[in-house]
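Have a look at the structure below, then the notes.
Left out: one protein chain. Kept in place: all the others.
Residue numbering begins at 1 within each chain, and the chains themselves are lettered A, B and C in the order written.
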Amino acid sequence: MNIHEYQAREIFQAHGLPVPDSEVVDTPEGAADAARSLGGRVVIKAQVHAGGRGKAGGVKLAADPEEARDAAGLILGMEIKGLTVRKVLVAPTADIATEAYVGIVMDRVSQRPVMMVSPEGGVDIEEVAETNPEAIFKETIDPRYGLLNHQATRLAYRLFSDPSLARPAAGVLLGLWRAYRSADATLAEVNPLISTSSGEVLAIDAKMNIDDSALFRHPALEAMRDEDAEAPSERRAREAGLSYIKLEGSVGCCVNGAGLAMATMDLVKYYGGDPANFLDIGGSSNPEKVVCALEIMAGDPNVLSILFNIFGGITRCDDVANGIVEATSRLELRVPLTIRLTGTNEDEAVGILGVAGFEADTDMDRAVQRAVRAAGVQ
Amino acid sequence: MNIHEYQAREIFQAHGLPVPDSEVVDTPEGAADAARSLGGRVVIKAQVHAGGRGKAGGVKLAADPEEARDAAGLILGMEIKGLTVRKVLVAPTADIATEAYVGIVMDRVSQRPVMMVSPEGGVDIEEVAETNPEAIFKETIDPRYGLLNHQATRLAYRLFSDPSLARPAAGVLLGLWRAYRSADATLAEVNPLISTSSGEVLAIDAKMNIDDSALFRHPALEAMRDEDAEAPSERRAREAGLSYIKLEGSVGCCVNGAGLAMATMDLVKYYGGDPANFLDIGGSSNPEKVVCALEIMAGDPNVLSILFNIFGGITRCDDVANGIVEATSRLELRVPLTIRLTGTNEDEAVGILGVAGFEADTDMDRAVQRAVRAAGVQ
Amino acid sequence: MAIFIGEHTRLVVQGITGRDGSFHARQMRDYGTRLVAGVTPGKGGQTFDADVPIFNTVVDAVEEAGANTSVIYVPASFAADAILESADSGIELIVCITEGIPVADMMRVMPYIEERGCRLVGPNCPGLIVPGICKVGILPGQIVLPGRVGIVSRSGTLTYEVIFQLTSAGIGQSTSIGIGGDPIIGTDFVDCLRAFEADSETDGVVIIGEIGGTDEQTAARFVSENMTKPVVGFIAGQTAPPGRRMGHAGAIISGSEGTAEEKTRAFRENGIAVAERPADIVDALQAVV
Partner (left out) sequence: MAIFIGEHTRLVVQGITGRDGSFHARQMRDYGTRLVAGVTPGKGGQTFDADVPIFNTVVDAVEEAGANTSVIYVPASFAADAILESADSGIELIVCITEGIPVADMMRVMPYIEERGCRLVGPNCPGLIVPGICKVGILPGQIVLPGRVGIVSRSGTLTYEVIFQLTSAGIGQSTSIGIGGDPIIGTDFVDCLRAFEADSETDGVVIIGEIGGTDEQTAARFVSENMTKPVVGFIAGQTAPPGRRMGHAGAIISGSEGTAEEKTRAFRENGIAVAERPADIVDALQAVV
């Protein structure tokens, strides 16, 4: 789960990082007030779950409260990568001498968190990794020990040779690790970590992703979820326990299992269609989930054809069939439905569907081809 | 450092252990008040850093506030193993169905903490270990992981087969581990952990030793030190950074280094004397420490002879010599002084001592023999 | 012989009295797996289906019932400790079916497992099946066919689909193993490929990858450098958008890493025949085995 910059700033502050005080507001007038109370020049930053907000015009400087009001007025309501900006952060500007990158990512290869720092901060770290990889320094963190003091020291002296900067930087790295660990994060970043000409080290940006699987033990973090950042259909799916991602195609795909769902979408593409979504109803056999899945797909105006692809293992085909019958009795389906079912209780499912007037196929390729044709693509 | 039962109870309670509320008082009247506010039968327990207080009469039952007053009156002021009882704990009595032992010790062989439990609680665990070792169950704790849930579960089911008792017992074990770890303890014990006939699991005793070397990071625990439990001379030595243990003999020994100090005491014994103390002035060369050491030994009325045994390495013999001269100029030494010095700056030391009228030997055996003779033993 | 499981497997089910655990315990036993014990703390001394002893702890199952393999069906918040318990009790192979274990928990589990030298399959995986002999996990027994092709996959139902298509075409399997869709897993592609290469009952291997991470690329290099047996590959997720988690916690394209295109290229460059559709796996296999 992504959280917003202003939320990550709070968490980082709580772990002792030198994050300047700032305010988050949702109106231009609020931005003017914030600028007034912060005093001096401020920066207005869109709070939105999308990278590249600077390039998209989502970050603006303001010399006084009036400029802050105007800037916030321009940013609030703006769309960045399909997401509407509903909140802005108002933060004091800093007198930047140097900009560094510091971050912790979960590294799949070492199966450990890796702390990365670079004296080339303020830009996309993936770019630095490609153009100037020797400017990135790493320490693998043993999860049984956490980030050790000497590791923080080693990295801090890669960023600053001056001990009066390296010492607080080491403190920032240790604090960032504590924040990462205690929030069950999969990413924690400060970009840039700056030094000022007066010799301060400050974290003037904050980014954090939280492990979805760990949210059960972090109700306070779960409460930070920005439901506005999800499509309403995605929120509904999440609440129903479905794994759903809306795409732009016309063939709705409802599958049990994430791998098979992706393979089904790929096969739609292979046969000339475009998948309208990823949708995994998971391993359970709850007909209610099937009903919800069908409603979500049917509610997508782009969808011209709906495909079910169910491989019965734990999932019982008859449960899915019952769900389909139940859902279609509740809502008038305006698009053709193609059903592929095989495996556990396949015969019962075919019977149930037959009574309700549906035909079911057992072959995946044939069903996908039919669903693509039904969308009018071929 | 030892802490008292009432202090360990507070720590255990803070870590979620089911420790019945109790009160600690230092007057018989206080005990009566406590018994009144707790209601019902109570137990009065001497708070003293000595084992076997029960056998010594330091634990008494009281049926009502009057009996509590009388019991506390008997216990307060009592001497147990040379220590005066200044406080008593007043706790409600429990309806004991079973008594178990649970504890964590620092195991030198595995170099890890070991949790031990035994269904034979309420008695000295060392006795159980000798008479019935198969009644003791152990889990070695990996300090990188802490006590794991399944380890606590394993041990809990060794104590109780009934899940309604084993589950809370597992919780007690996990809480005891948290207390042990967060206090930098070297020992944490509940003996007995009881089950009541109504099916409760309760920790009705509490014991904890804290790692002296870790006290620097636990000011709240350091503040729990009971200075009344130390001999005044031991407290003074500790405050001066000396390692001093008072014994009953007549030959005061002041040595640099713990191993050499023990070897010197043993040699005193070998030559027929009795050491009056262990005293290690450590590796530093601070003359003030020497002064303090000499004053402490001279203040012990049992001491009939004082021996310095200094092997100069980091410790400079001339510093020790200066300390001796300084101390003897401040206090009138009523007993003979034997000095053995060798190593770093030995010649300077002999010179300094010579000017002040002291003779110094370089041979350990000879010096010890002389000091023993000076005590009038031979 | 097969890989990892077989007639020598003596299974304990952790969470045997739960809904999933009891259902699959019966499925596995009925398939022929030697189910020697179950574990549910507090139910020690009872029996499951009258003949399988239940213990409070895994160590009891090892000592009293001789279990050497465990399969875990306990909820996500307890699953990491269940793995540690098995590892700590002398279990040699631990198969963790549970989905949704926090990444931080798994990062602590991995070095613990490695120190004790035992093997973990999963978590969030369907387990293993040796047709006609033994199954550990949730792979459906009715779709497999004894034979000489090994299957290793990050998916669940996609694996079933491939097995089903192979079986339908008369191609049998030596062992099918689902290694799980999480970012941090125990046994990986390379472990399985190495085992299949060494297995005298396997003639060729199907490897089913998906977007996210770089395990497929590592596997491809291993195939080119260390394998003599033919390998056919398939990658799911060509149509997956970057930055979105496609169900599996591990199935996410982050940055420039982990696209299906890259993985497919790595397969091709290292001599793995790539099937464009699941159905093409059959043809590709028939061409090489």
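Just so it is clear, a contact is a pair of C-beta atoms (placed from the backbone, for glycine too) under 8 Å apart; a residue touches a chain by one contact, two chains touch by 3 or more.
Remember, predicted model here, so these are calculated numbers, not experimental data.
A.B. asks: Going by the stated contact criterion, tell me the shown chains that border the hidden chain.
C.D. replies: A, B
A.B. asks: In the whole complex, not just what's shown, which of A:G77, A:P163 or A:G299 touches the removed chain?
C.D. replies: The missing chain is touched by A:P163.
A.B. asks: Tell me which of B:D280, B:D300 or B:D319 is the one touching the absent chain.
C.D. replies: B:D280
A.B. asks: Which listed residue, B:G39, B:G57, B:G313 or B:G376, touches the chain dropped from view?
C.D. replies: Once the missing chain is taken into account, the touching residue is B:G313.
A.B. asks: Specify the residue from the set B:V128, B:A261, B:L307 or B:I339 that touches the hidden chain.
C.D. replies: B:A261
A.B. asks: Kindly note down the residues of subunit B that lie in touch with the hidden chain.
C.D. replies: Where subunit B meets the chain not shown: residues 106, 108-109, 111-113, 126, 142-144, 181, 184, 186, 211-214, 216-217, 243, 245, 247, 255-263, 265-270, 275, 278, 280, 283, 311-315, 342-344, 364-365.
A.B. asks: Give me the subunit A residues in contact with the hidden chain, please.
C.D. replies: Subunit A touches the missing chain through residues 142, 145, 148-151, 153-154, 157, 161, 163, 166-167.
Quick note on the criterion: only the chains that are shown with their structure count from here on.
A.B. asks: What whole-Å value do you get for the distance between subunit A and subunit C if each is reduced to the mean of its CA atoms?
C.D. replies: 28
A.B. asks: Counting only residues that touch at least 2 other chains, which ones in subunit C make the list?
C.D. replies: As it turns out, subunit C has residues touching two or more other chains at 108.
A.B. asks: Touching two or more other chains, which residues of subunit B qualify?
C.D. replies: Within subunit B, the residues that touch at least two other chains are 145.
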